[in-house]
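Note that this complex is displayed minus one protein chain, with the remaining chains in position.
Here is chain A:
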Amino acid sequence: MLATEATEQLPNIPPQATRPKKTVKAQISTAILLNRSPTITRTPGQFERAYFAYEQRLRRALHNPFPYDFYFKQGTLLETRFNLEERKREKLAFGPGFLEKENISEEKRAADIAAVETLAQQEGEGEELMPRSHSADEAADVKSLDRAGTRNLYLLLQTLEDGKDVWRFPQGEVENSQFLHQAALSDLYAECGDQMDAWIVGKAPIGVYQPSQDAKSVTSQNTPERYIFFYKAHIMAGQIHPAKESVKDFAWLTKEEIEPRVDRHYWEGVKDILSDH
């Protein structure tokens, strides 16, 4: 079957012959999307929290009875602690009126609670976890890599192009001897310094952008077409120290923070390669 298909296509003119020849070779540059991946998990929404709580009490209603006498020896402090915590969890799941009142005196109950607290202090269980929002979030410090822990941050540089201040991703030219992914990494180091652990994902570009040509240069036949190939890179440690001569400012931004800073045409070319979250 394949042979007949091939013979049917032979009379067609191959596409290369009909394409108009370009007089000037295209100019290829590489740009880098330096991404700081999320460091903390996403915050569940209101519906998700409600559903998780619902599922938790449903599971608690339906699960096998816990063999507490296998895990906790009767009469020990650990058993008392487990009982206290379990009663709290049952109350949380099914409401205050669900469990029967324990037939122990008030003094004994107070003594139990005190003993469990002493145990907690002895075991050193008061270790505090770090809060999910960093001081950089309150200060809205866009140069910090601790801001917006749940989101993907992308590096944006402010440079002077044709006399105008533009915000763009780091980019640079490709030398003749280099391949594109090698050029991408060396361009990144050239514009942002090498005081960072950056890793380029694979060897294939993730997007291509053609800067809009001015009307003046379009009419002349000799201007080469510019293609900017984007490469994705991850930063895992360090910070960028941009080259002072070419780069005025930098920022680590999320996708919706990039949109207002960047040119309209650039945004349209670049928005599909950024992560929404």
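Basically, a contact is a pair of C-beta atoms (placed from the backbone, for glycine too) under 8 Å apart; a residue touches a chain by one contact, two chains touch by 3 or more; residues count from 1.
The criterion applied here is as follows: contacts and distances are computed from a predicted model.
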Query - From "maleylacetoacetate isomerase", "Cytochrome c oxidase subunit NDUFA4", "Large ribosomal subunit protein mL40" or "Glutamyl-tRNA(Gln) amidotransferase subunit B, mitochondrial", the hidden chain's UniProt protein name - result: "Large ribosomal subunit protein mL40"
**Report entry** Sole contact to the chain not displayed, among A:32, A:116, A:145 or A:247
**Finding:** A:145
Query raised in the report: Who touches the missing chain here, A:93, A:119 or A:243?
Result: A:93
Requested in this report: May I ask you to list the residues on chain A that touch the chain which is not drawn?
Outcome: 26, 28, 37-41, 47-48, 51, 54, 57-58, 60-65, 67, 69-70, 93-95, 98, 129-132, 134, 144-146, 149-150, 179-182, 185, 189, 193-197, 199-200, 202-208, 227, 229-230, 234, 236-239, 272-273, 275-276
